[in-house]
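To keep things clear, I will list the structure first and then write my remarks on it.
Omission of a single protein chain aside, the complex is shown with its protein chains in their original locations.
After this line comes chain A, so read on.
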Amino acid sequence: MKNQLEKIKKDFFNAVTEVKDALQLEELEQRFFSRRSGELTQIMKNLKDLSGEARQEFGKLANEVKRELEEVFAKKKEEIKVSEMGDILEREKIDVTQPKLPGKERGHLHPNTLVQNDLEDLFTSMGFMALDGPELESEYYNFEALNIPADHPARDMQDTFYISAQGGSASGGKNSNSWVMRTHTSPMQARAMQKYGAPLRVVVPGRVFRNEATDARHEHTIQQLEGFVIDENINFSHLKGVLDVVAKHLYGDKIEIRLRPKFYPFVEPGVNGEVTCFLCAGKGCRVCKQSGWLEIFGAGMIHPNVLREGGIDIKKYQGFAFGFGLDRLVMLKYGIDEIRILKSGDLRFLRQF
């Protein structure tokens, strides 16, 4: 019996080296390990015919052989599996550069929305409350409350869209001549002051209107983002600090700001703000007209007349205000050279964002 066992072992080792694939492996398994007819199974079955010491001795030996063969078999099985899997992986190779078919077109947010969201988030993170206001505004809020007197050039028909009297007023009044399409987001200064009082930190994104002929650089409808802060010890240096934060947020830490005098009736002093041209790093290029600076905002200390209109105690409080043309920021950011495309509704444009 012992010899028989040795022979099985020898046969197994011979056979196992012949095994090349899963099929042969299964044959091998059948031949030696099959429950019914396996050679090894058979000899193990014969164990029960022995008795006593012989049984014990042979049993031990047979088990050792069985364990050994099983181990070799398992190893062989793993080998075959690995080689066959390797083959599958090769056969199932795909073109990873190919897109999924059919594709699914994703949607696109308007670039103005992207830039506006970004700035809104920056300002709310600094504790600014975001407000929205009417686009059709009263002359009072659009002009008077902002220290723009009746004969100021800004009120010219060339700059401002007025609303016809026929439009009728919601309250039944016939006083519609005093309505305009807001020319800036600043009417919200007085509205916010009247509603919330001081101190105040507000940012107002929104659509504004200028009555002018359009071309590649001029549009009668644009998006603005305005901010203002009113508190007890607010000063010009703070205005500069906040604008510096915004500029660096938009264009990176190396960007500097430069303020230059500019007249706006609702601020005093009034400035326009420039940032280092981020395209040429201030060296001068076509976009910054060789100046190294890009003009991106208007700002200033809120005029006492405006604070007064808002019901703010000007002995106690002062404030600053600033505004950005979002369209301009968008155009600079994405290199758009035609402002009218922003409102063209052209999917060839919108799908790029």
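In this section, a contact is a pair of C-beta atoms (placed from the backbone, for glycine too) under 8 Å apart; a residue touches a chain by one contact, two chains touch by 3 or more; residues count from 1.
Note that contacts and distances are computed from a predicted model.
A.B. asks: UniProt protein name for the omitted subunit, picking from "ABC transporter ATP-binding protein", "Putative spermidine/putrescine transport system permease protein", "Phenylalanine--tRNA ligase beta subunit" or "Transcriptional regulator"?
C.D. replies: Per the UniProt record, the undisplayed chain of the complex is "Phenylalanine--tRNA ligase beta subunit".
A.B. asks: Among A:217, A:260 or A:283, which one is in touch with the chain left out?
C.D. replies: Missing-chain contact among the listed residues: A:260.
A.B. asks: So one chain is hidden, and I want to know which residue out of A:9, A:207, A:249 or A:333 touches that hidden chain in the complete assembly.
C.D. replies: Missing-chain contact among the listed residues: A:207.
A.B. asks: For chain A, which residues touch the unseen chain?
C.D. replies: These residues of chain A touch the chain that is not shown: 104-110, 112-113, 117, 120, 124, 127-138, 140-141, 144-145, 151, 153, 156-158, 161-164, 166-171, 173, 175, 177-179, 181, 190-191, 194, 199, 201, 205, 207, 209, 211-214, 220-221, 223, 229, 231, 233-238, 240-245, 257-263, 268-271, 301, 303-304, 311, 318, 342-343, 345-348, 350-351.
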